[in-house]
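Have a look at the structure below before the remarks.
This view holds just a subset of the chains, kept in their places.
When the chains are written out, they are named A, B and C in that same order, and each has its own residue count from 1.
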Amino acid sequence: MIVDYALYQNGHRFSEPTNLGELISMARTEGGFVWLGLAEPTEAEFEKIAKDFQFHPLAVEDAIGAHQRPKFEEFPDVSVAVLKTAFYEEEGSLISTGEILCFIGDYFIVVVRHGNGAPLANTRHYLEGYPEQLAKGPYAVLHAILDHVIDCYIDISVELENDVNQAEQKVFGAERVSASQEIYLLKREVIEFRHAIDPLLSPLQQLASIGAKNVPAELTPFFRDTLDHLARASDAAAGLDSLLSSALQAEIAQVQLQQNEDMRKITAYVALASVPTMVAGIYGMNFDTMPELRWKYGYPMVVGGLLIISGYLYRKFKKSGWL
Amino acid sequence: MIVDYALYQNGHRFSEPTNLGELISMARTEGGFVWLGLAEPTEAEFEKIAKDFQFHPLAVEDAIGAHQRPKFEEFPDVSVAVLKTAFYEEEGSLISTGEILCFIGDYFIVVVRHGNGAPLANTRHYLEGYPEQLAKGPYAVLHAILDHVIDCYIDISVELENDVNQAEQKVFGAERVSASQEIYLLKREVIEFRHAIDPLLSPLQQLASIGAKNVPAELTPFFRDTLDHLARASDAAAGLDSLLSSALQAEIAQVQLQQNEDMRKITAYVALASVPTMVAGIYGMNFDTMPELRWKYGYPMVVGGLLIISGYLYRKFKKSGWL
Amino acid sequence: MIVDYALYQNGHRFSEPTNLGELISMARTEGGFVWLGLAEPTEAEFEKIAKDFQFHPLAVEDAIGAHQRPKFEEFPDVSVAVLKTAFYEEEGSLISTGEILCFIGDYFIVVVRHGNGAPLANTRHYLEGYPEQLAKGPYAVLHAILDHVIDCYIDISVELENDVNQAEQKVFGAERVSASQEIYLLKREVIEFRHAIDPLLSPLQQLASIGAKNVPAELTPFFRDTLDHLARASDAAAGLDSLLSSALQAEIAQVQLQQNEDMRKITAYVALASVPTMVAGIYGMNFDTMPELRWKYGYPMVVGGLLIISGYLYRKFKKSGWL
């Protein structure tokens, strides 16, 4: 599905003529570039466009198949950037990922979105209101998209940090709840997240290095800035990864601690109940000669003695934290 | 065992003349290349072929011995690619590996298969229906084989992910089943899988780099694409590896949690049973003067009291999750 | 908020004229450099200054937004250094971080502080009393600030080490206290601390390398010295990180050990109480013919026997450390 397209010259939008082919030939002859946005194109749709822009066949294969690894690859006449878009679904604390592919040539940029991508329309509106940036050519568009996508990464890393905080509170909180599943699933999310973002570091370094082929020199600091944001998200994710491993161990220690408490409670109960049972057993023996049994106040004395002993034990256990 | 062979010129198959030697000399003089497929050749068989194609003696040793590490090595006049083929056996969730060796020269490619290799016949049929690719020479055949083998890797990484999912469900599920053996064996599988695929990354990077010796420039993007797939499988395997370590720790935490529950149950049982036993013991004492024993309704009162206390304790334990 | 500014020529301060614009043009024409200190500037404030010094737009964006990663970046005409300042709050053992940004050009250094930064006024006073260093230009100021910030890192690493020592004493001490939360939170602090300081290693290496662009050769050994301090703090943090993982495992082992002791205590109690209860039960049986019951000293003999057995068991358990 074609979302939007236009010709940009010196940072300004020209939507006329409405025919894509004519726009392309205008861009080729008069300068400027065409920015075409596609959302989950069908094979036929994309092949037509690939023919219009004369893409490399492998680039075409990528655009339809999806499930690529983040990368930036240069084919003759066209460069392809593959980005993973990531979104945090509040409900269920899950990260869902989509994919954005950018095909960049001298006079065009084709942006293909798979999955619930970021609303790239915003990016277009933002850039159209910032003509001096747009005038720097199609790589300025790539930068704006990267910037948008990586901002989402930073949002996610913040959300993940919140989730880790919650898991921590579960681990060390007073309630008897198991946090191990939560920590494990977070670990899993973090690993997935890192796989989505870390492979982008190396191609972005390439784009941000001084003298990167095709990238206008004045855009280099912008890509460096974006790289910096990505590195920050990547650092944060690495930190959470390592932290969750420790959280899992802390959970084991905490669970064990609780078990120790239960264990001490049993010991205390065993001790508390065993004394009266034992004494009662003794006075239940059927010996002919057991003088205490004949005493008038034998019974209340024994029961009273047991109460005193039990009370003493109870307080002692309470004091030393066993009950 | 010779599986199939033919001469390919400009992407088209010539099976005539049927004599291998003549095909080779045709390829050498008229251009094109011979594609020879062997399955678990005997020493004698392979040595004859090695003589026909004039292979380096170390290359020959490799082809018979098997148990190589994945690599791409250039000898004078012949390059050797060693690939590990991997298959997922649904039954038993085991990965079994075979080996494919490709001997590539200017005018030939000899493909040797050890173990239950991928049905390379399909690769041949696929390429024969795609003459413009086949016309790029023997490295196009190598690419097709690599592509096929690496697709299998991706399938396996998906299967392994499913297995990890199942193990997770065992760990966190309600049933009392031990998942540690399953996780451990998966860990083992993943480690083996990584050893099968990771050493291929570096030779494939070499093949995919611009200006790789012998590789036609037009094939470079194809090898890069294949490298990308391999990197994806490798990433996935690394993620599973790390995840399984956490799963093992989560399993420990879960097992311990279950123990805590059992522990609390014991404590509750001890408490429940100890009260009536103790009281009964007391009224079983043989004191002469125990007024309650003389009461008409002493017995039902005591039994009733015990029932009430036990019921109260039972509900209290039930409520606080101890029973 | 502007904190202080002055023109420095040959290491000496000139605060006259008080007008910033005039100072700048003096620096530009007569040599020397302007050192301007800002604390949490408003957007308007900073934009004015950015215009005065003609900063690159991305550099401006950084200075207001904060939450940067430590880095050293060169834009045309201006270089930007981003530093994380870190402070140890004795109370709560927390590390709080601020940010210092330095904009360095041929004839100026603008220092922007976010958060509770280090009292950079001290740095200015220190350098003003050390004119031969100040005469080396704005990079000497950058060095002095770096030195100050990194000295704080070393202080923190020492404080963290003390905290780890305290946690250790909790783990191995005689008291029954859980150290897992403390260790976990320390781990978290250390990870945060490492993320604050480690990214600075690479830009500082760049500044310290012989022949770094813009950095006067005579300052190179100073930057190397600073790098050395940073590397020391980084090493110490890495060591603590690894140590805390082991501490968490040691805590698990210690908690378990305590549980074993409790377990042995239960076993001992069970054994101690079970003997008299059993014997009393036997002599409480109602058989017609139980000769012992008729003996005159049967009762004291049995009670005496039980006391002896219990005493023997008690001493045996005590001896073998079970009670």
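Just so it is clear, contacts are C-beta pairs under 8 Å (C-beta built on N, C-alpha and C of every residue); 3 or more make two chains touch, one makes a residue touch a chain.
None of these values were measured; they are calculated from a predicted model.
Because all chains derive from one sequence, the complete complex can be expressed as a copy number, which is 5 in this file against the 3 shown.
In this section, only the chains that are shown with their structure count from here on.
Chain contacts in this assembly form an open path, with each chain touching only its neighbours along a single line.
Per the C-alpha superposition, chain A sits rotated 70 degrees relative to chain C, a value rounded to a multiple of 5.
Rounded to whole angstrom units, the spacing between the C-alpha centres of chain A and chain C is 25. Per-chain CA centroids place chain B at a distance of 41 Å from chain C. For chain B, residues touching at least two other chains, in rising order: 284.
Here chain C touches chain A in the complex through residues 56, 58, 61-62, 67-69, 71, 73, 75, 176, 178, 180-181, 183-184, 187-188, 191-192, 195, 199, 241, 244-245, 248-249, 251-252, 255-256, 258-259, 262-263, 265-266, 269-270, 272-273, 276-277, 280-281, 283-286, 290, 292-299, 302-303, 306, going by the rule given at the top.
For chain A in complex with chain C, the residues that touch the partner chain are 168, 171-172, 221-222, 224-225, 228, 231-232, 235-236, 239, 242-243, 245-247, 249-250, 252-254, 256-257, 259-260, 263-264, 266-267, 270-271, 274-275, 277-278, 281-282, 284-290, 321.
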